[in-house]
Each structure stands twice: as structure tokens, then as C-alpha cells.
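What follows is a set of notes on a single structure, which appears directly below.
Left out: one protein chain. Kept in place: all the others.
Right after this comes chain A.
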């Protein structure tokens, strides 16, 4: 197998912080090389160096038999390197064809765009990706995340990419789409494409990868053939310690019902939902993407007030029309999109922590900065946020630590009910275990937690009860004792035999 790209003793610092230290890395034609590491380990920097986004401080980049000190994005593209980023960089208002060929469209006579050839080649590319159902004339904005990703892959292939970098491609995909994506990746491998695959999800890595490289704190921990490692060894390599209990939902005394939802409906996404939530209980909400889970949370939290149905908090019937009202009733919502909905990223940890309960750190209208800082210091300590101090800007924190700040913000409101939407999405293994431990602790202290999650192991491990949603409706309620991947998975996809969740 020929080596397509090789990094030799590459180092990189940002503002005095070493993010990569003398890292060697290579990827060969026809292999899937998984890149693994906690957030902040240097994975993103590594792939950005290969893609020509960042220039390394020292070290060399070899593409084929050429040698570079640094690559420009254009040189990387000419070298056959294409990247499918986590946040898909497509133009929603353009069609599938236009997106695929943007920047390298085939030209016809008089240097005009050759639309027929473009559409034909787009069709071929998508067919080769096993996506004959994707319309080449559809606007990308109207496509599902999974389909957009296929367009991005097709775009990479249209440039005759020999190396495709995939940055957490399955982070936003439902299980069915994940399987389809894996099939596509295997196909690419058979064609001799080299694939660099960045992911947190170990099962995927074992299913796909030929070799795996682990980074930790910017240093290369090791590159191994997949057959020589187990899940335990990989986790140990990543975090530098063994994590024995990934999902430690501790036994908690289940108390009285604190949230009673009956026949709750909002638009087309939340239909006739009824359930109870009790103190000390973690109720998981499972479902495919688009099943209406987040919409249910947003309705309870007052962002999109319910059209019909009733909500009782602590025995009192309430109508929740705004997040402010929800907060005053003791409902907290840790949202799915941390950067957009959860945090004010340019603000400090202290300022974010106090945001939902400004009154607690204020005397009258005046904010006491000392009280605010003290509160933040306490939150940092009790939640185990790794930060320089309360004055650090949250945008500089890693995903897991940002999530802890969001959680800290809501704990300052002393909620009765905590809704967590994808609490560990995009968070590395170590921080994930910490978040799970925190949730357990909160449940034990008597908090009622509603946890929305797309990760089945998380739902199964953490929940006392599992609500399964499908098409906006409650498809099943499964007790912990009866919950297996099979029963929950079946409920998630049930009735979906005919209709595909869009």
C-alpha cells in the first residue's frame, strides 16, 4: 500500500500553548485510519494541518513524493486531499449539483458552465455513493443532515480526492444513517481512497478502521493496527487512566411526581405526549433525529408554548409561555446546541454562570462582582471545570468544560426539573463520564432529570425509564428492567417501516 500523506515530527502552538508536539502520522491508500483523542488532544489541529488550514511551526508534510513545510488549502486540494467537516460547509441556497461543483465546475464552449455534464456527473457520483434517491436539483438547505453529508463526500470525490478527512461524521446522524455512511466509507476504501476518520465513538472505529492513532495533550500516544487493541486499551490510551464505569447511574430514592405532562401538543412535531417525572428519577427520551424530542423539551421549557395539553409542576397546573416562566417554576434546560443556545461564548465563566439567576449575585440592580466570582469558583470546583479561573472566556474551554458551565448556570437557579438535551454530544470520553456522574449525583439529591439522547448506550445506562418518541408521538415507555438495545431500537423505528423519517 502506498503512503498518501505523511506528517513528520509536526509541532504547532497557538498563543504559547503547544497543541501538537512532534507528531508522526501517515495514511495509506485503501485504509481507514482512525484518529482518536479527547477534546483538546490536537485532532482538529492535526487534520487542519493536512488540509492546509494551519501551518505547522516545525516538521514536514509529505504528499506522495513531494515535501512541504506548510500547505495552503489550494496545495492540499491539488494534492488530492479533501475534508468533510463536522459543521458541513455547504451553501443551503444552491442545488446539490451546484454545491458539488462549486469552484471546479466543468466548462463547455466559450468557457460557459456545462450544466448537462455537471448534472450527469453529480448523478454518477451520488449513485456511486449508494444514494440514487438524492435529487441533484434539490436545494441543499432542504436536505437532511445525512444527505448533506453525502453531498459533501460527493464534492470531495468530484475533485478526485485520494485522501478524505472526515471530522466526526456521525456526530449528528441517526443510527440508520450511520450504517449507510459506514457502507459508503467501506466502498471508498475498496476504491483505494485513504480515509482519516476522526470520531469519539469506539464501536464505529472498531467496525471501520484498519489502524488507529491516539493523541493526548498534543502528543502521539501510539498508532496500532485495530486488531491489536481493545476498547479498554483505547480508552486508557486516550485518557491516561482506566474508566471502569461509563454509565454510573447510582441508585436514588424515587420521590413524588414533580412534573406531570398530559396530552401535550405543539405543531406537527409534538403530538399528544403524556408522562410523569418524579424526584430522583432520570427519564431518558430516545428516538430518531426528527422524532420530536427536542421539540418536546422546547415546549415544556416555554420556547415554543404548547398548543394544547396540560403541564403540572409540583402538583400545580401551569401554563408555560416563556423560558423565564419555566425557570421561575424550577425548570432548567441544558440545550442541544451549546454554542448557540447554552452559552454566551465571548463572556467569562463567571458571567455565564450567573446568567440565569442574576438576582442571586445582585443587591437590588447592582451586580456584586465578588459574589459572582465566588459563585463561579464554587461551581468550577463542584463541577470539576478545568479552567484558569472564573474570568476565563468560555469560548476557550473544551466542549466538556463548556457543558459543565451550562449545567452550572442552571444549577444556580436550584431547579426541580432538569432537562438535558444531548448532554454529552461532542464531548470526550473522560468528560462524558464526569457529566454522567454529575447527573447521578443530582438525581440522588432529589432532582428530576429528563435526558434526551441519541446514544443508545447512554440512554440504556443512565435511565430509570425510557420514553421512546416516533414522529412526534410517544411510541413506547420502557422500564429500566426491560430496556435492551433491541426493545428500544425496535420502538424507535416502529411504524417507520413505510415512512422514512425525514
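Following the convention adopted for this analysis, a residue touches a chain if its C-beta (ideal position, glycine included) is under 8 Å from a C-beta of that chain, and two chains touch if they have at least 3 such contacts; residues count from 1.
Definition applied: contacts and distances are computed from a predicted model.
In the listed set "Autoinducer 2 import system permease protein LsrD", "Sulfite reductase", "RNA polymerase sigma factor SigK" or "4'-phosphopantetheinyl transferase superfamily protein", the entry agreeing with the UniProt name of the missing subunit chain is "Autoinducer 2 import system permease protein LsrD". If you put the hidden chain back, the residue from A:43, A:148, A:409 or A:432 that touches it is A:409. Taking the complete complex into account, A:326 is the one of A:326, A:349 or A:387 that touches the chain left out.
Between the chain not shown and the residues A:347, A:377, A:437 or A:476, the one that touches is A:347.
Touch with the chain that is not drawn comes from one residue among A:356, A:418, A:431 or A:447, which is A:356.
Against the chain not shown here, chain A presents residues 14-15, 303, 322-324, 326-328, 333, 335, 340-347, 351, 355-356, 358-359, 362, 365-367, 393, 395-396, 409, 413.
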